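One protein chain is absent from this view; the other protein chains keep their places.
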Amino acid sequence: MTRSFLIKTAATIVFLGVWEGICRAGWVNPIILAPPSAIVAALYSSGWQFLDAFQLTILCIVFAAALAWLIGIGFGLLVGLSPLGYGIFSPLLTGVFAIPLITLYPLFLVWFGIGPGSKIAFAVLSGSIPIALNTMDGVRLIDRGYIKLARSIGASPLQAYLRIYFPLSLPAILSGLRIGTSLVVISVVVCEMLASVNGLGFWISYNRTLFNTGHVYLGITLAMACVMLVNFGLGHIERRYAALGEARPAKAARV
Amino acid sequence: MKSDVVPKPAAVSIRGVDKKFGNGFHALDKISLDIADGQFLSVVGPSGCGKSTLLQIVAGLVPASGGKVLLDGHPVVGPQPHEVAVVFQDALLLPWKTTLQNVEFPLDLQGVPAAERRAKSLEMLDLVGLSAFADAYPQQLSGGMRQRVSIARGLAQDPRIILMDEPFGALDEQTRIRMGQELLRIWERSRKTVLFITHSLAEAIFLSDVVVVMGRNPGRILERMEVPLPRPRSSDVMGSDVFGQMRNRLWHLLNDEIDRTDQAAPEL
Partner (left out) sequence: MSLGRQILIGQVLIVALFLASWELATRTGVIGIDTLAPFSTAVERLIELFGTESFRRDFGATASRVAIAFAIGAPAAVICGFILGEWREVERMTRPVVNFALGIPQSIFLPIFILVFGIGALQKIVFGITHLFFVTLVNTIGAVRSIPSEQVTALRSFGASRWQIYLRLYLPGMLPLVLTGLRLGMIFNILGVLLAEMYVAQNGLGKAIFNWGESGDTVPLTAAIIAVSVSTILLNEIMRVFERRAMRYRLEVGS
């Protein structure tokens, strides 16, 4: 393990060195590709200004993700349990998801203005759909026996949803959350790039027009890191939970 | 042992219960049946005779199309978790809860204080012989053990009536026989009123005071038989003449019914 770690570190250093060298030698147009040193330099240029932008973006993401989770899971739970509700809404939402939703963003600009409101609203829309779809699928696959059990032990509808159906469909919900939250992050950044006055996406776009290529690469790297963090973090939880459900009898002792 | 005692009032009284489904299928045709307090009554019948539907109507999970069910004289209008516990064919345990937490779950939902529900649940786990597995998760238990947890969960609700819908139907033959013996032991200590649905004739005779045979198309009662075997019973009774004769009789009854309905409904 330490050996492979060493190899990876060495490979990374060589890679960065070659990258830096190619840029320094002037073999690549500096507008197209910035050397690693320029990307690092972009961090502290203009007095850590990008941190403000990044902070705003993170706030938008957290807010939008919370709303998308709530709406997506809530809707999915309510609709997925009835075969009729599932039959109606699953194809409709799948169909809506085929639309390039980004074309709705200008409409959101008209409704919510150029500030964070339009980003959050759009991110909630695009993020909640896959969460709702996955939750529905998860709830639909619950053994119908649990519904009878819930009623026979006198669970109230709220208790049944929160304490039985929700945890039972959690593996599917988690994979929806991974996809949906990634989409929230991407949506916020892309919306900021398209039209905004602040935020990480705006910072990237603004520096692109100034041909500050190092800044552009830094911003994109950060945005990508956020997406990967979400993907990896929620994916990790998803796999652990799935493993819990699949665990076979360790010691299938007597009867 | 029981016939000469003053008859107790019926714990469950099924009166003219009729069930037709939306697609026109006549599942139950005016079923009437009484289960005495503390009695173990089994229902056997070919698949499609509506025996599971009958149980779910008694449980208040499914509404009847006609007739009514009385529990101690009170009509059933919905699930009655304090009066009735249901044990299903699948154990239906919650995989993220331990054995003990699963048994506690119905009491937890009803807001029973933690200490009280814990004591009660431990007692029931002890009764089904799974005290040692209180902290295990369902995935670590065998199929038979899971079903015993599910029985303990039903008992912990402290119902007067337990409805069991083919509880051992998903288990292999060996486990099934052992679970039957186990259930008998548990029942003899708790003496609840039990309505037990099964496919297995031997299981029904071995466990019950009364066996009811149902026919299908439409679902109705063909015969009601007292089981004249003394209690407590051990597995030895299965070798007795009385047992063999009863089993033979039930087998012929069901066989004739299947022959009759097969001719009437050739698609089966």
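Think of it as A and B in the order they're written, each chain with its own count starting at 1.
Convention: contacts are C-beta pairs under 8 Å (C-beta built on N, C-alpha and C of every residue); 3 or more make two chains touch, one makes a residue touch a chain.
All values derive from a computational prediction rather than experimental measurement.
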Q: Name every shown chain in contact with the chain that has been left out of the document.
A: A
**Q.** Among A:150, A:177 or A:223, the residue in touch with the chain that has been omitted
**A.** A:223
Q. Which of A:39, A:193 or A:234 sits in contact with the chain that's absent?
A. A:193
Q: Return the single residue from A:21, A:87 or A:157 that touches the missing chain.
A: A:87
Q: State which residues belonging to chain A touch the missing partner chain.
A: 31-32, 83-84, 87-88, 91-92, 95, 98-100, 102-107, 109-111, 182, 185-186, 189-190, 193-195, 201, 204-205, 208, 213, 216-217, 220, 223-224, 227-228, 231
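Note that in this section only the chains that are shown with their structure count from here on.
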Q) What does chain A use to touch chain B in their complex? A) 143, 145-146, 148-149, 151-156, 159, 163-164, 167-168, 244-255
Q | Touching residues on chain B, where the partner in the complex is chain A | A | 56, 59, 61, 78-82, 84-86, 88-90, 92, 94-96, 105-106, 109-110, 137, 139-142, 144-145, 148, 153, 157, 175, 178-179, 182
